[in-house]
Structure formats: structure tokens, C-alpha cells
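Here the complex is missing one protein chain, while the rest keep their positions.
Chain lettering (A and B) follows the sequence in which the chains are written, and residue indices restart at 1 in each chain.
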Amino acid sequence: MRVGLFIPCYVNAVFPEVGVATYKLLNYLGADTDYPLDQTCCGQPMGNAGFENEAAGLAGHFDALFESYDYVVSPSVGCTSFVKENYPRIREGNGHICRTSGKIYEVCEFLHDILKVERLPGNFPHKVSIHNSCHGVRKLHLSSASELNIPPYSKIKDLLSLIGGIECVEPEKADECCGFGGLFSIEEPAVSVCMGQDKLYSHIATGAAYITGADASCFMHMQGIAKREKRAIRFIHVVQILASGL
Amino acid sequence: MSTQHAQEAARFIANKKQEQWHNETLWQVRRKRDRLAMDIPEWEVLREWASGIKMHTLSHLDRYLERFAANAEANGVKVHWAKDGEEHNEIVYGILKERGVKKLVKSKSMLTEECHLNPFLIRKGIDVVESDLGERILQFMDEPPSHIVMPAIHLKREEIGELFEEKLHTEKGNSDPAYLTHAARQHLRNEFLTADAAMTGANFGVADTGDIVVCTNEGNADMGTSFAPLHIVSMGMEKLVPDYQALGVFTRLLARSATGQPVTAYTSHYRKPRKGCEMHLVIVDNGRSRAMEMGDHIRTLKCIRCGACMNTCPVYRRSGGYAYTYFIPGPIGINLGMLRSAETYAGNLSACSLCCSCNNVCPVKIDLADRIYAWRQSLDPIGKADKIKKGISKGMKYLFSHPSLYRTSLKLAPLLRYMPRFLLYNNLNSWGKGRELPVFAKESFTSMWKKGKVNTHKSKRS
Partner (left out) sequence: MEKREGQHTQIKTVMSSKDEILTRIRQTVRTRYDMPEIKPDFMAYGDKTARFIEVSESVGGRVVIAGKGEDINDIIRSLYPAAKTIASNIPEITAATFNPDETETPYALDGTDLAVVRGETGVAENGAVWIAQNVKEKALYFIAEYLVILLDAEKIVHNMHEAYRQIQLNDYGFGLFISGPSKTADIEQALVTGAHGAKGVTVILTSTV
């Protein structure tokens, strides 16, 4: 199984340890994982801002770079869902058929649904509050959305339960948006910060030592608020916990 | 790159107490909706049906409108057709004038808001009385609704108490909601009994029977139409459903989604005029047929005006209805505003973090957030794109289209760690207003990979 690792720009520059943990896990679980060096950005920030056309070239580049792999795996729900949902339309607009949207997976989804990991070494004796990122819940279906009348589930909880000593909790309004939303965060700073504060405080109210989740872009935003307000809670990506024993 | 919504929202949030109350109160409505929805095992099937019925009806609207109008006429209802708001208002005024109507009592109708009927009729000398409690409060204050189901949700009881002291001579300092509601009951009862005509909106029109279905909790539509000898219904043409079986689906969804009630207190079917009275129906287009030409945006016309998308929207709850420039706020309002005039209402598109919660609560499954995403793509061609956002996007495109340049910038990024604080946190940086900037790692993932620091674990492969 050949896996192409896609490390989004913000993970690359701000959270490289999330990329390292992703690689470690895939490698440990037997996936032949490669990191094509010429990768850049999927184009989501432009798309969400209303300039999807600026992402057309990037989509073509992405397709060319990753089409030879069996799977593309990324530690980002936002980027994964962007490729999955919008690339087919963007590529079609340029007269191409998208060759990667059908095989890209967010890393938790990949571990849970494709590799079907059943055990992992590691112990993480802490209380963690799970941050259910919007696109993780409502686009990639990593957990059941609170709005829907469907049986509750959480792939993130399933995975974390493989680790010893961990206690998982969820904040009130368990899947309400933290207010990051890419350029939304700077176009609507007042609402964005207000949403971020509310989310941060509800995570803190659980008494957890860590906030964990599958999307570090939400962390950038909440961490920015936590730092400004000198709040002690720490942030850790799910894969960092899962790879803690490797 | 600050839209009007962003500025108004900042003002709303500055009153933290009010913002928190608004946010939490509407969240409780969302919670009530959840409890009711979870109580129906087939809830998701109902939503699917409702969406399917609406798409079917909209895509056969010509046939259903003809059938509906023919049935209504056979029932003795006079049917009028209005291409736009102006024609709608003229028709209504024409009917009122011909019968010498002085006082018109109205129940809540978003369509008449859309057509600006009230100011038009008032200018013509008609005494227009809104009878929904929330609408009456706002009419006294000369303000528009800030929510389509809970129009006065932005007001506090004390403000309403003071207003009623002045308008209805209630006790000084008494702002008990029950007391104020009953004072309004007395006041409006007199209006119902002295009105010359009653006007209602329509929640549904049933093509098979010609029924107009109106759902209220207060009973105000019913009070109005039970006394005055003239009943005028104003109905957007997208309100049709084919038959009673379809109606069964919608009456199960509407109140549960809107207010978390199993059904509204009154679900009234108006088929014929009262004995010796007249009933008129105005079917309104006002841009709806144009919206049908706009590709996937036709889905927005499925809306049954329940307001659930507002109650769940984290942005609406924290910015209030008046932050939006279109008279309907929230996710559905952003979309309806764009259908009305993309040039005029493009600013509202900023009021969305694309969290997609609205998509999931919508009882007719409008993909509201995806529609907003699609509308954003249409701004640049009409010259309405934000220049800074466009600049950022173009810059990103340039950077990301050149992998080696991108890698260089990754290498340089950690240097930002040593930038003086005043360069990072200034008025140009709206990120820095409530947040610290992310700190770049000492070494990027790419750089670590190239140096062989990542793939050192090959030996551990199982």
C-alpha cells in the first residue's frame, strides 16, 4: 500500500510535530509512506474566501503529484474535505477528471476505516477534551453531528480508546464552531474571537488538561486566544496522542 | 476588508451581556428543536421527503400553480397574480380601496415585509395593525423584525414594559411577560373586532384542494379572519405543496424545527370565504422565477421559513438580526438576499464560518453553507469581491504555485518568531485583536523530512 502524505502549509510551518506523528503512525502500521516534496497548498483558503478559480492550478498540481499513490493521507480535516468535495468540480471546470478526490483521507479516518487499527502501544494518563472540528463532523463524518437524528459515534473517541490511561470528555455544545473559518477569522474578527473564547472556555470548563482534535487550524485560533488570555490549557493533535508510544 | 455585517456584529458583541443572552436564548431554542427531532425515529427520512417534495413541486411549479389557482377559484376565492412587490402592493390596495377599508389587521407575513406593504398602505391612509405580539411591539417601535419566527428576540422585557406604558397605558414598571401579553390581548382584541379587513400570509398552499394553510401559536390569523368580512392572503409562489400527504410531512417538521414544539397551536385550513364574505389570494413571484434560473440556488426556494438555521448559526446568535443588511438574517437570509440582489447584499456573505450546522438542521435540507460558498465565488466576476481578500488569495496562489519559493518561505518563517511585537500587533492586523499569532516552529516538516529527521522509524515497521 503506497501512501502519499499531504502536509498542509500550516501544519508544515506551525505544527510539524503533527506531520511527524502522522508519518510515524502510518509507518508503524505498515503503510509505505512517502512525502512528495513539491507539494504546497490545496487551495482551500482561496476557495473559502471566494477565489476558487485561484485554486484551479493548485488542484492540477496536486493531482499530478499524488495520482500515483494508492491513498493520499493528511492530518487536516479542512484540506481533506476541500479536496474531496471541491476538487472534482474545480478539475471538471478545466476539462479534467479529478484523480485524487476519491482516495484522499484525513488521517483519523484512514486509521479507523482503512487500516482498521485495533491496538496501539502507548499510555496518555490525562483528561482530554475533544474538539470536534466542523468539517470533520459535517463533511468527513468523523463523528455524529449533534443536529442529526442518527446513532451517536465518534471515530476519534474510538481511536483514543486504544491508548491507555486516557479520559475523553467533550465540551458543552460539543460540535459548535470555534470561529476560525480561514479568512473568516480576519474578516469577522469580533465574531470569530467571541466564538473562539466561548469554545475555549467550554473546553476549559471540562477540567481537561488538553484540548485534542483532528484539525490543528482550529488550534491556531484557540491557542491564539488562550495565549493572549494566559490560559493554561494545552493543545495536542489526536495523532500525537496515538503516536505517543511509538 | 470589513463588511457592514462585521462592523455591526462588533457593535452587538461590545454589549457582552446582551450578546450572551441572545446567544444562549437562541441556543436553547436549538436544543428544544433537537429534543423534538430526536423523538421522531424517522426524522431524517422526513427531511429527505420534504426536500424531495419541494424539489418536485418547484420543478413542476407551472402545473401546480395552475391547478392550485383553478381549485381556489372553484372554491370561491378570487386569485390575483403579482410579478413583483409593487404589483402585489397595488393589488392589495386596490382591493382595500374598492371596499372602503379603513383598518386592516395583519398576521405575520415575511412576504409583506419583503414587498414593503405596510409603509405603502400607511402612505395611502390605511390603518395597518400588526397582530402578532412580536410584530405589534416592533410596529410600535417602528423597527423591522430581527428574526423571522421570534421577531422581537433582540428586545428585553424592560424595554417592552416601557413601550407598553406609553402605548397601552400599562402599570408603571411592570415588565412581567404574562402581564404585558395580556395587556396586548385586550388591546388587539379591540382591533380584531373593529377591523374592516384581515390579511394573512400562507405557510402552505395545497394544489390539490386550493387550501391555504396558516400556522400560528397565538391564534391571531384566526381572530383576524373570523370577524372582518374581507380576507386577503399574500402567498409566495414557492409555498405550494401537491396534496395533503405532502402537507403531513411539512406539518410534522415545521414547528419542531422552528420552536421545538410538536406542532403549532393552530394549523388552519382556509378553503372558502366565510359565508357572505370575500377571500382574495395574491400569488407573488417577486424574483422567485428568476431565482429558478440560477442553477443550484433554486434549492433556496425550498425554504419553509422555520428559522432553525438562525438558531443554530454561531454567527447569527452572536451578531443579532440587525447586523445583516437584508431583512431576513442568518444563513437563509444571506442566501435570500443574494437571490434578491447580489450587488446589494454581498456584504452579508462574510457572516459565515462555513461550519455547516445550518445544513443539518434545515428541515428541507437546503445546503445553505454550500450555497454561501458558491455565492462567494460569484463576487469577483461582478466586481464585488473584497480587494484585500483578493490580494491575499492571489498572493497565496503565487506562493503555492511555486514549490521552491514555498519551501524557502517555510525556511524563513521561523524568523518571524523574532519580529518585534509592535510590527505584529497593530491596527492592520485584525487577527491580533483578540489572539496571539501562531508561532512558527523552529523547523518546518519539509525541512525535517529533507534532513531525514522524520523517516528514522523505518525499523519499527510491523
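Going forward, a contact is a pair of C-beta atoms (placed from the backbone, for glycine too) under 8 Å apart; a residue touches a chain by one contact, two chains touch by 3 or more.
Predicted model, so just to flag it, every value in this text is computed and none were measured.
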item	value
Interface partners of the hidden chain - shown chains only, full complex considered	B
Options B:180, B:379 or B:392, residue touching the unrepresented chain	B:180
Of B:201, B:242 or B:347, the one touching the omitted chain in the full complex	B:242
Contact residue for the chain not shown (choose from B:34, B:114 or B:218)	B:218
From B:4, B:20 or B:261, residue that would touch the chain that is not displayed	B:261
Chain B residues that touch the omitted chain in the full complex	25, 28-29, 40-42, 48-49, 52-53, 55-56, 58-62, 65-66, 69, 75-76, 81-83, 87, 131-134, 137, 150-153, 155-157, 160, 177-178, 180-182, 184-185, 188-189, 192-193, 209, 211, 217-220, 222-223, 226-227, 237, 242, 244-249, 251-252, 259, 261-275, 283, 285, 289-290, 292-293
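To be clear about the criterion, only the chains that are shown with their structure count from here on.
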item	value
Parts of chain A lying in touch with chain B, wherever the complex brings them together	7, 9-17, 19-20, 23-24, 27-30, 35, 37-41, 43, 45-55, 57-58, 61, 134-135, 138-139, 145-150, 173, 175-177, 179-198, 220-221, 223-225, 227-228, 246
Contact footprint of chain A on chain B as seen in their complex	1-3, 5-6, 9-10, 13-14, 19, 23, 27, 34, 37-38, 40-41, 43-44, 312, 314-315, 318-319, 349-357, 359-361, 373, 376-380, 385-386, 389-390, 392-394, 396-397, 399-403, 406-407, 410, 413, 430-431, 433-441, 443-446, 448-450, 453-455, 457-458, 460-462
